[in-house]
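Removed: one protein chain of the complex. Kept in place: all other protein chains.
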Amino acid sequence: MLERRATPIPEPAEPLASDPMVPRPFRVRRLRKETADTFNLELEPADNREVPEFLPGQFNMLYLFGIGESAISISGDPAQRDPLIHTIRAVGTVTRGLAALKRGHMVGVRGPFGTAWPVASAVDHDVVVVAGGIGLAPLRPAIYQLLAQRPHYGRLVILYGSRSPDDLLFARELERWRGRFDLEVLVTVDHATSGWRGHVGVVTSLIQRMTVDPLHTIALTCGPEVMMRFATKALVESGVAPDHIYVSMERNMKCAIGWCGHCQLGPTFVCKDGPVFPLPQIAPLWGVREM
Amino acid sequence: MKTLELGDLRALFEELARRGFTLVGPTVRDDAIVYDEIESIDDLPVGWTDEQDGGVYRLRRRDDEALFGYVVGPHSWKTYLFPPRLRLWRAERGGDSFRVLEEPPDDTAYALIGVRSCELHAIAIQDRVFLEGASVDPVYRQRRDSSFVVAVQCAEAGGTCFCVSMNTGPRADSGFDLALTEIVEKPRHYFVVESASARGEEVLAALPTQQATDAERAAAAAASERAAGQMGRTLDTDGIRELLAENLENPRWDAVAERCLACSNCTLVCPTCFCSTVEDVTDLTGDVAERWRTWDSCFTSDFSYLHGGSVRTSIKSRYRQWATHKLGTWIDQFGTSGCVGCGRCITWCPVGIDLTEEVRLIRDSDHRRRPEDASLEETA
Partner (left out) sequence: MSIKTLETLLTDHPFFAEFRPEDLTLIAGCGANVKFAAGESVFREGEPANHFYLLRYGRVAVEVFSPGKGPVTIQTLHEGEVLGWSWLVPPYRWRHDARALELTRAFSFDGTCLRRKCDEDPPLGYRLMRRFSQVIAERLGNAQMQLMDLYGPEDQGA
């Protein structure tokens, strides 16, 4: 068990009531740098309750004392949920503050929120995971579940596009996965550095090269919206049925439960109707500017 | 149905106060009829009415002493059920830890006096947001459950009213504890009173009422009919969800954006708009933090902030978001329209943008119409 620094006040918080706007206290068990600007934040409960169950693709609202909240996808294994793991890019006030935390520091957590990758309904299908940048983080829990139930799936393909070799998330894990015979892992970078021996080019080019079984393929896509627009177009062109393609959307989130209105995208609340959507629900909205 | 003479209305206020309710009702302030805490019927806008049109609101003396002879003002009851500024919780820091202190339950119980039919529908619409989804807002729940609702049946409609189009009025038949129809017949001035709850029935039993005669009932019905015939605006809701969803690129949005100031007045006066944001504050020591919820508006550029920018940078996209949400996607989300036809957004728009007119213009320029229809029209 983690050794905690003595704190004069306050006492460990009591179990909180069901107010969904009130965060639960967690402590940093470990903060591990992943790349130059991303880190893994491992949290454990500070209120003698369990880490809540979560589904792959769901997110939490992480609260940094006095600063604010940020919506962060859970990147750990749903089967091993303590510690609760998030892979975070330090780009905003809250996330930069989170990056500076040390072991034992407290973080408020609300969640998990949102819809999940359709891992269970993908049984008996080939599964293509298409990730761009930090978009691999919310897909990793799905990859863990797929691998845990490997015999129930057909082909498993991971296509991952990153900015540069130095920006690759989970590099060692990708290497390990690449060594498996039952998993195809293709990684490409936009900007190669010397010594990079892998693919160079956009992740869509990996899709364009791939042959799929159109009737039995499910694709899970996460990355910047522009990347998803092009990637899903390439998936459709390669024969994957649009309703077998899922995307994870991002919008401004304040409450995460459909009250504050900020994350609306057409008829949807991205926080509760998403973030994971079947493509046909989102593609028409992509066609309209400034939705 | 019962009747209550003007002089006996005081008894209703006293009975509600006796039962511990904080009375909230219409009163004149800053040349407008607003909702505020009131103590007696003397605080009501006696003998006042309001003239309303696009971008126009004026108080005018009535030629009678009606208490509820106005329509609706800039306030709505959401101010009391969904407060504009609310502290969600506080947290205290000690060392590397902090402790979240939840807000003590609020035991205020409001008697909302003078709630119009459109406003009852607006409350029911916000109920769907805060009470009927997967999560329940505890503050809204408490305030909603404890409130006593005294409706007033509209006897006149205002210049920007269109509740008949939205099927939300003018007559209220549920959603209240008591409903008053004010009848001013010189020299008699009285109220026809209906109750729609056990609590309403109890309060009514404590008042000096008479059984309403057929003539008195007829007078109340006639008042509602009169109001129904006076709607200042109409809105054709036929297929409106599809109309708007399929006209997102209609050039009409560009035209309205040339006038819209993105001031957010319409969202603040709207009785159903529910958007909010949160704000984190700390005291000077940095050891006490608070999280506040405040009303927000989809007309601000920050509203759709994402990755260092705004998703909806243009005013066009923000007006479109508001209008298509209110009248269209609200139906997808909550099964009802988000508009109750109260007309506030028209009245309080500083440039007089009229939602009903905008919908009409979208409908007239519906790009889904076949080209031959358009050419027929041109030659006609």
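Labels A and B are assigned to the chains in the order they are written; within every chain, residues are numbered from 1.
In this section, a residue touches a chain if its C-beta (ideal position, glycine included) is under 8 Å from a C-beta of that chain, and two chains touch if they have at least 3 such contacts.
Just so it is clear, the model here is predicted, and its values are computed rather than measured.
Trainee: For the chain left out of this view, which of A:Gln145, A:Thr204 or A:Gln281 touches it?
Mentor: The missing chain is touched by A:Thr204.
Trainee: With respect to the chain omitted from the figure, which of A:Met227, A:Val276 or A:Met291 is a touching residue?
Mentor: Once the missing chain is taken into account, the touching residue is A:Met227.
Trainee: For subunit A, which residues touch the unseen chain?
Mentor: 37, 70-71, 88-92, 94-95, 132-134, 161-163, 167, 188, 190-192, 194, 196-202, 204-205, 208-209, 223-224, 226-227, 230, 252
The rule we apply is simple: only the chains that are shown with their structure count from here on.
Trainee: As a quick test, compute the distance in whole Å between the mean CA positions of subunit A and subunit B.
Mentor: Centres of subunit A and subunit B (C-alpha means) sit 40 Å apart.
Trainee: Hey, which residues of subunit A end up touching subunit B in the complex?
Mentor: Residues 5-11, 13, 16-23, 25, 27, 46, 65-69, 91, 102, 104-106, 108, 250-252, 254-255, 257-262, 264, 266-267, 269, 272, 288-291.
Trainee: Which positions of subunit B touch subunit A when the two form their complex?
Mentor: Listed in rising order, the residues of subunit B that touch subunit A are 88-89, 91-100, 102, 129-130, 133-135, 137-138, 245, 248-249, 274-278, 280-282, 286, 289, 291, 293, 296, 298, 303-307, 311-314, 316-317, 321, 325, 328-329, 332-333.
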